[in-house]
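Missing here is one protein chain; the remaining ones are kept as they sit in the complex.
Our next item is subunit A:
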Amino acid sequence: METISLLLDGFSVALTPESLMFALIGSILGTLIGALPGLGPANGVAILIPLAFSLGLSATSSLILLTSVYAGAMYGGRISSILLNIPGDEPAMMTCLDGYPMAVKGKAAEALATSAIASFIGSFIATIGLVILAPILARFALSFGPAEYFALFALAFATLGGITGKNQFKTLIAAALGLMIATVGIDISSGVQRFTYDNLHLFEGVDFLIAIVGLFAISELFFFLEAHAGDGLKQVAINKLKLTFKDFLFVLPASLRGAVLGFVAGVLPGAGASLGSFISYTLEKRISDKGTFGTGDPRGVAAPEAGNNGAASGALVPMLTLGVPGSGTTAVLLAMLISLNVNPGPMLFQQNADLVWGVIAALFVGNLVLLLLNIPMVGIFVKLLSIPPKYLMPIVTLIASVGIYSITGSAVDLYFMVGFGVLGYVLRKVEIPLVPVILGMLLGPEMEKNLRHSLVLSDGDWGILFSSGLSIGLWIVAAAGLILPIIVGPMLRARMKRNAPTAD
């Protein structure tokens, strides 16, 4: 019952006119960002963090703004899946399977509306799950000591590649690179300068916001340039919406199942939104397919969309309670929290209860705003989508640069941003994932602190890392997270590929 009263307090924060305004702006921006091919939720949130930061918004307002962007980007991702047959990000891949055929059949508006409703159901149910599960997990996490935390961080990296991850060693390399960047600067506990080479700009370390924008947004610009993708793609025209209550009831069971599965996949380490939408689609296909799946069955749109959005909210559970994000976008949300001086983890629910519950309530509100916004306004979003990237990408790059510049008002930050852009381009070319780099930069200081803390407690005995049952359990899961994908990964990927649309 305590939870409910806290949640109601949260709503009293989320329903003030100011918060509603930020939720609305965030939802619109998020949908736009999610809809633009190649930009994706992680990018969008990354570009907006420095802006929210330098505008001097309060922690609650920025969080509401950015969680709405996050939720909105998940909604927007499906627009390009359905109209262009191009997923905005990986989890949206399964939506193409039935969404695009529906659009081709002249039911684009219905497909979009169905996915909006399914997204709403997915997020709604998963947010309820978050409300129930997060406080329990937070209480459990209070029993973690530094050794357990160190093991937990290792687990986060080990499972980040996900069960479908391709090359575990490349995830390892990426994580090591990120952690190494995090060690640059003055060491907090001893005051020793590390890897600064007497460069004043490195004393405080490398700002992860600059790294995120560089690695994601600037490298994306390079890829667009290289692919000569400036003209945009041909999209299916949109028709007038005819959606009845019967249609809604038709997709409701699929949405509910997808939501629950997605939530579970989101909470579990290493599964994430891609697997959430994949499982939801395959299960729905097994339950209800009578030969219509893959040819534009609305249930084939509803299930993966609900799963995708369920997983997105589910991923917030480990992020908020343990400080360990499970996906790229939640990693960026973690960056946002850290830059607002809010440290996620079990203490968050005690020290910043109003803030956490405000955010959770904002998720509910944001999703409702999105649903109301999306059904009537989808036409406007589609129009904006048709602005060719040759105008849009330079503008996005400029906005990203302005955000970075406004953090400290220093041009040096912009040099670093371009440098990270080049690094991101090269890493993507050799197929080293970028998310573990970011996560390494974010978790590095905490991970090192916990390692040193536990080693000081044990007087230098490394055995302390494996001394409690809990930490051994965490290490076992971490090891499984590294090894399982090598065995199971090829099989799962083959199945996903067989289901995936053939690119035309």
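A few comments on the model shown:
The rule is short, and it goes like this: a contact is a pair of C-beta atoms (placed from the backbone, for glycine too) under 8 Å apart; a residue touches a chain by one contact, two chains touch by 3 or more; residues count from 1.
We take it that contacts and distances are computed from a predicted model.
Of the names listed as "Cytochrome c, mono-and diheme variants", "ABC-2 type transport system ATP-binding protein", "TolA protein" or "Tripartite tricarboxylate transporter TctB family protein", the one that matches the UniProt record for the absent chain is "Tripartite tricarboxylate transporter TctB family protein".
When the missing chain is restored to the complex, the residue among A:A176, A:A353 or A:A480 that touches it is A:A176.
From the options A:T292, A:N343 or A:S406, the residue with contact to the unseen chain in the full assembly is A:S406. Touch with the chain that is not drawn comes from one residue among A:P17, A:G191, A:G291 or A:G469, which is A:G191. Interface note: of A:H228, A:K246 or A:R286, the residue touching the hidden chain in the full complex is A:H228.
Annotation for subunit A: contacts to the undisplayed chain at residues 54-55, 166-167, 169-170, 172-173, 175-177, 179-180, 183, 187, 189-192, 194-195, 218, 221-222, 224-226, 228-231, 388-391, 393-395, 397-399, 401-402, 405-406, 409, 411, 414-415, 417-418, 421-422, 425-426, 429-431, 447-448, 451-452, 455-456, 459-460.
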